[in-house]
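After this line comes chain A, so read on.
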Amino acid sequence: MSFSASDGVVLVLVIPVVAAAALALLPGYRASARLNMLASGLTFVASLSLFFADHSEAGRYLFVDDLNVAFIVLNTFVGFTTSVFSASYIAHELETGRLTPTYLRFYHAMYQVMMGGMNLALTANNIGLMWVGIELATLTTILMVGIYRTHEALEAAWKYFILGSVGIGLALFGTILVYMAAVPIVGEGVNGMVWTVLVAQAKHFDPAMINVAFIFLLLGYGTKVGLAPLHAWLPDAHAEGPTPISAVLSGLLLNVALYAVLRFKIVLAANPGAVAPGPLMVTLGLVSLVFAAFMLYRRRDIKRLFAYSSIEHMGIITFAFGMGGPVANFGGLLHMAMHSLTKSGIFFAVGHVAQIKGTQRVAEIRGLTVTHPWLGWSLVIGVVAIAGLPPFGVFMSEFLVVSSTFAREPLLAVPLVLGILVALGALFYHLGGLAFGEPTGNDAPSDASYTPMIVHFGLVLVAGIFLPSVLVAWFHHVAQILG
Partner candidate 1 sequence: MELISALLVQLMQMMLVLWAAPLLTGFVRKVKARLQRRQGPPILQPYRDILRLLKKEVVVANNASWIFRVAPYLIFAATWVAAALVPTFAKGLLFSWSADLIAIIALLASARFFLALAGMDIGTAFGGIGSSREMMIASLAEPAMLLVVFTMALVARSTQLSAVADLLASSGVGLRVSLGLAMVGLIIVAIAENGRIPVDNPATHLELTMVHEAMVLEYSGRHLAMIELAAAVKLLLYVSLIGCIFVPWTLAAPGGSTASHLAGFGAYIAKLALFGFLLAVFETAIAKMRVFRLPDFVGGALMLGLLGTLLLFASRSL
Partner candidate 2 sequence: MTHGLTFDVAHLLAGGLVLVSFLMITQHRLYALLNAFALQAVLLALSVAWQANLQHAPHLYVTALIALLFKAVIVPVGLHRIIQRLGIHREIETVIGSGTTMLAGMGLVALSMTVMLKVTPTADPLAREDLAFALSVVLLGLLMMVSRRNAVSQVVGFMSLENGLVLAGTGARGMPLVVEISVAFSILIAFFVIGVFLFRIRERFDTVDVQALDRFRGERR
């Protein structure tokens, strides 16, 4: 009996939905936290099965190809580890009274809805469905960002909501335009929204139409990616929401949004008459990178600091895909994966730190390596990794992106290198105080579980030195798809 892709796909979508329903009904936060973990774990296992599935058949609504399978696996994996982290994090929030059991039930249900939404976006072969998935994930995260109902949290959620909704609107408009461009060629109906069909026929589309469409899609989904100057919601949403949500936002949602942009980039690239999507993405990427790098300096809130770092890295990734070519695409994909793992790991660490020290203010956290060696050094490792220093995975991807860029377009490498350097300076500027020096604040040992964080950093470390050939072959294949 051959295993067809749809089974795994369906599982990946159904498990979160069922779990969300169950979690909405289930009282008691311990049980729901476990169920949340279980559901996320099961989704992860289900997603692994997609590797072995037959990729040739593409449904009209759902499909699995080489591009999305890794995104799905990464997504469900980080979703799973975050749920583990969340379990130990949320208990503390309940103790301190920042959350009530009712809200917690809501939180867990929303978590699964969000995962389901992202999985839907990733598995969709239908650009409308993809849009729906991303919107679902966005709206649930908006709710979760505001879950603390503090002044700041509500404002962050409101800001996220307004900017996110506009993004939603723009993306939808872009989607409609793509459909309109497709109609004269592929005919009316569902076919006009099936991505595989669109790619196959893209060369016949009216270039003017898909040009406009791409601008709307780039800005619409780019808002979700957090590209400057569309980024405004991102730092606040990261800073004011629960830390597991910050981890998922940075690690996953940004990726999913960028994935959507990539899908359309491929369509656009298949049309010879259309504007090259590369320069647009390169510009937005560089602007985000340099802007976020400078913004890192004056940050006072530790979560906002790393949120800006996410903008910076999204800039690098967007830049890499904008450059295109086998090496840069490979670097971009790798960077995406590495950034997800590293940044969510960092947020795990930051979450623990904030809970232990009772503050998110950078100035009030000092000498972590003295009081909490494991946590402190993990944070150091995280920052080292995210700053693009070896022997971690981000180094390899930055190596590939920067070196290939310089060989092709030396002038573009200048702002790229400048941004990376400025950001590195800022990160270490803050790290010097956070991790070293005379410690301040609470030095009681923490009983939180550091496993997810260590697993993430371990993976990033391994990837920085050794990439399994299966993964590499796959990455290469995808890099070719991306063109």
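Structural remarks
Criterion: a contact is a pair of C-beta atoms (placed from the backbone, for glycine too) under 8 Å apart; a residue touches a chain by one contact, two chains touch by 3 or more; residues count from 1.
Selection criteria: all candidates are chains of the complex that A comes from, given by their letters.
Because the structure is predicted, anything quoted here is derived from the model rather than measured.
Candidates 1 or 2 all come from the same complex, and the one touching chain A there is 2.
Against candidate 2, the residues of chain A that register as touching in their complex are 126, 128-129, 131-132, 135, 139, 142-143, 146, 149, 151-152, 154-158, 161-162, 165-166, 168-170, 172-173, 176-177, 179-180, 183-184, 187-190, 192-193, 206, 208-209, 212, 235-236, 239, 299-301, 304.
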